[in-house]
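This is the structure I have questions about; it appears just below.
Note that one protein chain of the assembly has been removed; the remaining protein chains are unaltered in position.
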Amino acid sequence: MGYGRYIVVRVLNALLVLVIAVFLVSLIFSSVADRELRAQIEEQIAAQMKNPELLKIFSVNKTARDIWYQTQKEILYKRYGLDKPLLQRVMSRAIDQLKLDMGKSHTLRSATGSSDVSRIILEALPRTILLFTTATIIVTIIGLILGLKAAQRAGSMLDKSLSIFALITYSFPMWWVGMLAIIVFSYYLDLLPSGGMTSIPPPEGTLERVADIIYHMILPVSTAVLVSFGGWAYTARSVVLSQFQEDYVMAARAKGVPERKVLYKHVLRAAAPPIVTMMVFGLLGSLGGAMISEIVFNWPGMGRLYWIALQEHDVPVLLGNTTFSIILYLASLVIMDLIYGLLDPRVKVGAQVAV
Amino acid sequence: MPLLEVRNLKAYYLTSRGPVKAVDNVSFDLERGESLGLAGESGCGKSTLGFALINLLPPPGKIVDGSIKIDGIEVVGKPDEELRREVRWKKISMIFQGAMNALNPVLTIGDQLSEPLIYHQGVSKEEATERVKEHLELVGLDPDIYKRYPHELSGGMKQRAVIAMALLEHPDVIIADEPTTALDVIVQAQILNLLKSLKKKLNLSIIFISHDLAVISEIADRLAIMYAGEIVEIGPSENLYLNPRHPYTQKLLGAIPRLKKKVERLEFIPGAPPNLIHPPSGCRFHPRCPYRFEPCDKEEPPFIEVEPGHYVRCHLFAKR
Partner (left out) sequence: MRWEDFKASLSDFWFEFRREKSGIVGMVILIFFIVLAVFAPYIAPADASAHWRDVPYWQNLPRAVPPAWTNVFSTKKKPPHLILQPASTDVRQMGQITENTFVFEYDFTYDDYPTDLMLLISANVTDPAKPPTLVLTVTRPDGTTVDLVSTKLAGSGVGEQRLLISSLKDFKARLVGFAREYENPEVASTLEYQLIDPMRILFSEAKEGIMTAKGAVPLKGKYVFTAKVYTFNPADEISEPKLVMAGKVYGLLGTDTLRRDLFSGLVWGTRVSLAVGIVSSVLTTLIGVVYGVASAYFGGWTDEAMQRVAEIVASIPVLPLLIIIFEFYKPTIWPVIILMTLFSWPGTNKVVRSMGFQLKEMQYVEAARALGAGGRWIILRHMMPQILPYVFASIALGVPGYVLLEAGLSFLGLGDVSRVTWGQILHDAQGSAAALNGMWWWVVPPGLAIAMLGLSFALLGSALNKILSPKMRTL
């Protein structure tokens, strides 16, 4: 198949899923929102009709009132696209979403003062990525090292405690652990800021600003790491352990390859693709948890945007945020696929050539 | 002095239910240039014996007693690091079931084959590559294959590569563990022919492990039959094959169809192989043996030489 074609297939697959998911979202939304929109239009017309000038005319001429009502309704229906069939409206809404043409927020403004939904979200997106990527990288490193050590000493104290730790944290809500962390480290110990991305006001100077952001990241990142690394390490351990039982490990040892090389060259290289596959789901699962955790830490990313939009019932922000979340999720998926492809020669080089 | 001298070897799997006596009190010799076939039902301990010989029993397996001398060097009890540096692959190598998983799927053939040269002999990468290419040609492969990954090769090609790997350092002893089992019949024949010609050309000393007596008899000078962790009969191939003495060997040979003899019916061996945690007392085969008589379930039979070089462990042949 070759790596190039593999990439194309994966990306096309992600795009297909994106289109389906956005279409679903638009469908769900349209079926409910139209009802509300109609009610709003009725209200709007009723409000306009309270105009004393109009009332004067209507009191004389009852049919004029009906005609006026009808034309107003038609104008507004047309303006909001309610005159078209449902499927068409769903389609055009989906296309708007995919073009990132997401309308205006009722309640929120971006830092530059724009109420454009895509602007607001594009401001939050990098912050979510910053937090999530940092946590993921740390978790991956800790998880791999611990997983390897545990697999090497299967059955040891380290291995056993790691398994128990992984089992326990497996069912911890990340955001709840965040709340605990705030109680302990912000309220009682008063060591770390309880939330936000910068101090208020932010310090002067680029270096100080960066340091300030890192200072604010400590608690959310540690929380994500604490909850996730056990599971990752356990996954890595299981995969590495199953590789250790493969014949090629025995063959390598028989060949007189030093044990360190057996581990790092043979086992780790061969374990990498299945580890990536198994971790894709863990990673994407924790993306949801991480976004909810943003709320707890008042981190101004997409998770907190969800919280605000839900509290304010700000529908355009809600829809836009959903579209962006789907894109973020699928982009992570594609990146993992690409890494997988690089690690597995069966993808990189292609299938069997000659028999 | 024989090239390989195995004496009273005991290799057990130390499980929670008690030790599984997979290899119990096994002794035999192998001369230079000789090939010994090791046959028996699955679960009789023949593969364990193979791994014990290169001292790489998968845990919880362990050599608990006995001695293995390769070219006069005792390897039982030698520290692992010394074994790695001095014995493995230099003195003794192994042909794995290559069509299975003996090759790491994410490393190239060349990479995996040159490893022993690089780690043992400190050869440069270029030189190792040259030698690997030579050996690939020796086993009838295109030397360019060294750039390929295992999944790009067919089963037969992988098996050839694994054979080339075993030959790289010209070891004294080669253990071939079921080298043809997973292959289809035509490829099986090709690989056997290759091994035969290599043996002649390079004067190899091979221990050939298989459950398939027909395959073994093609290549082995001498045959050893294992049952329940013990060697029950050992002798020159021809003698043993044409004139099996041990009731188990007779049954085993009866269980394979032959071309030259008219077959009335294929025999099968009633009963199941014994539990190796608590093997039967006396002769381990006695519960399944049609000829068992008074001492069989009490006394362990000794090895009895029935003709020159042909030994049987059976009370039927005791000189009383």
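By written order: A and B. Residues from 1 in each chain.
The definition used in the following text is that contacts are C-beta pairs under 8 Å (C-beta built on N, C-alpha and C of every residue); 3 or more make two chains touch, one makes a residue touch a chain.
Note that the structure is predicted; figures quoted are calculated from it, not measured.
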Shown chains that the omitted chain touches within the full complex: A
Candidate in contact with the missing chain, chosen from A:Leu162, A:Met291 or A:Leu343: A:Met291
Hidden-chain contact residue, picked from the options A:Tyr3, A:Phe58, A:Tyr77 or A:Trp307: A:Trp307
Hidden partner interface residues of chain A, rising order: 13-14, 16-17, 20-21, 24-25, 28-29, 31-33, 167-168, 170-173, 175-177, 179-180, 182-183, 186-188, 194-195, 281, 284-285, 287-289, 291-292, 295-296, 306-307, 310-311, 313, 318-319, 321-322, 325-326, 329-330, 333
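By definition in this document, only the chains that are shown with their structure count from here on.
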Residues of chain B defined as touching chain A within the complex: 51, 54, 56, 58, 84-85, 88-90, 93-94, 96-97, 100-107, 112, 115-116, 119-120, 148-149, 151-154, 157, 162, 165
Touch list for chain A against partner chain B, complex: 245-248, 250-258, 261, 265-266, 269-270, 272-273, 343-346, 349, 351-355
